[in-house]
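One protein chain is absent from this view; the other protein chains keep their places.
Up next, chain A:
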Amino acid sequence: MGATSAVGLVLARPPRLLGAEPFFMEFIAGIEERLAEHGRSVLLHIVANHSAEIAAYRRWAQQQLVDAVVLVNPTVDDTRPAILGELGLPVVVAGEAAAGTPAVRRDDVGSVRAALAHLLDLGHRRIARVSGPETLRHTRTRTAALLKAVRSAGVTAELVAGDYSEESGAKLTTVLLGRPEPPSAIIYDNDLMALAGLNAAKELGLEIPRDLSLIAWDDSSLCRLASPPLTTMSLDVHLFGDLVAESVLRLIEGQPVAQRWCATESVVARGTTAAPGPQHRTHLT
């Protein structure tokens, strides 16, 4: 009974990062709430690396510990769906997946366009982005969408890749702001890097948003509580989890599962975006 009512989810990352990621806990809460109505639970396992993740799937399949798996952070050339297929574990991907694999997608292209449009409307022309790891599919999708959108707007964007940690957010922000022509606005791929970037910019003596605008992804309590509160992209993370759970339930019941989409994220303008300051405007003329 207890052994056959769980849905597995593996997060591959240093365990120290978990508590620091409100995004995943809210996502899991969304899955959990819907599954609980059907007497099912989420088995969350945090591992340090890819091989430990695969080992967990093998163990779960062998001992029949889960009925399905939710796969997060799909990568370029992801081998995990095929391995789960061989193991006979049904999978729902949270993000982009090959045709035919059940997935719940986020509209990364539409969201990137919305974020950029917000900054362009405010008058920003030198824009930078601190992305997540480049091996992730949604990082590449956002990058491609951003490059295309800045080209058609006639501006340029500087891209640097972080790893979602606060350390990388702070370091890369400092690097970007130290350049001869620093950006007037930075987009971050998650909340933690944006928070650390905000603090790094303040430590450099910048006044936010007068001297620098910042937009965070993955709206969480941390964004609302920042000083000033961070402007973010508004994904309803709980609903994202809820959609994933619905797909999982259909899959377990043996019904066909189509790809589904979360609503396109829009900008929640809080206290970290404004028109570029005078130092950026003089550069433009």
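Here are a few things to note about the model shown:
Everything below uses one rule, namely that contacts are C-beta pairs under 8 Å (C-beta built on N, C-alpha and C of every residue); 3 or more make two chains touch, one makes a residue touch a chain; residues count from 1.
Everything below uses one rule, namely that contacts and distances are computed from a predicted model.
When the listed names "Sugar kinase", "proton-translocating NAD(P)(+) transhydrogenase", "ABC transporter permease" or "DNA-directed RNA polymerase sigma-70 factor" are checked against UniProt, the chain not shown comes out as "Sugar kinase". Residue A:Arg224 is the one among A:His50, A:Arg179 or A:Arg224 that touches the chain not shown.
Residues 2-3, 6, 8, 15-16, 18-20, 22, 25, 29, 32-33, 36, 39, 41-47, 55-56, 59-60, 63, 65-66, 221-222, 224-225, 238 are the ones on chain A that touch the missing chain.
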